[in-house]
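Have a look at the structure below before the remarks.
Showing subunit A:
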Amino acid sequence: MREILYAGFGGQGVLTSGLVMSQVAVFKGQKATWMPSYGSAMRGGTANCTVKYGNDTIYNPGQEEPDLLLAMNGPSYQAFAGMVKLGGIIVINSDIISGELDVREDITLHRVACSTLANEIDQPRGANIIMAAAVIKLLNDFSLEDGIHGMNDMFEKKGKQKFEAGNTKSFECGYNAV
Partner candidate 1 sequence: MADMIKGNVAIAEAAVRAGVQFYAGYPITPSTEIMEYLSGRLPELGRSFVQAESEVSGINMVMGAAACGFRALTASSGPGISLKQEGISCISDEELACVVINVVRYGNGLGTLYSSQCDYFRETRGGGNGDYRCIVLTPESIQEAVDLMAPAFELAEKYRIVTVFMTEGALGQMMEPCVLPDFIEPERHSWALNGKYTYKKIGIFDRNSMTEAVALNEKHALIKENEQRWESGHVEDADYVFVAYGLPGRSVKGAVKELRKEGHKVGFIRPITTWPFPENGFKEVNQNVKGFITVEASATGQLVDDVALTAKRVFRERNVPAWSLCCVYGVPSLKFTKDGFARIMNNELKEAY
Partner candidate 2 sequence: MAKERKVPALIDNPMSFCAGCGHGIVIRLVAECIEELNQQDNIIFPIGVGCSSLLGGGMVADRLHCPHGRAASVATGMKRVTPDTTIITYQGDGDAYNIGISESLNAAYRNENITVITINNTNFGMTGGQMSWTSLPDQKTTTSPKGRDSGATGLPFRFPEMVAGQFDVAYAARGTVTSPKNVNKLKKYIKNGLEAQINGEGYSIIEVLSPCPTNWGLNPVKAMEQIEEQLIPYYPLGVFKNRKEKQDA
Partner candidate 3 sequence: MESINLKSERCKQCELCFAHCPSDAISFSNELNKAGFNFACVDEEKCIRCGICYTMCPDGVYAIAINPQAKGEQ
């Protein structure tokens, strides 16, 4: 079973990044859960969600020990980097988290300048999709095609199919960025 923690400022789209991950897993017939921090945390401060997926029963949908942390801002990195599983992965938004970082030796750190990339491909709101794709690539459980199909299926069911081309472009960009 995989556990991923998506964290950032409210409004950065981390909850959607996590939802894309969970929906891709479900699309491929796996079990998945998505659990957010909620309430006052949704309006301003930090937002985070834990996604778990796999073929076995998910007993606890809550956070335990993430295999991967996506940190979209500095406070999220500071708060959660220590919780990542031994030998785990951390992906940071290097547009916001810059300079020297205190990184655990067992961790593989990936820097993705998601906002810069989003602007380069003319998808200014696509940073979170770029990150969702980067996470899917790094965990190596689903192919690029599975990821795109799962994501597009999700947005279509929400009635947001008009963004499909843009989302696909962002996803491909993120998948190739790591």
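Definition applied: contacts are C-beta pairs under 8 Å (C-beta built on N, C-alpha and C of every residue); 3 or more make two chains touch, one makes a residue touch a chain; residues count from 1.
With respect to how the candidates were assembled, all candidates are chains of the complex that A comes from, given by their letters.
Only a predicted model underlies this, so the values are computations on that prediction, with no experimental measurement involved.
Per the touch definition at the top, the candidate among 1, 2 or 3 touching subunit A in this complex is 1. Looking at the complex, you find that subunit A touches candidate 1 at residues 19, 22-23, 26-27, 29, 31-36, 38-41, 57-65, 154, 157.
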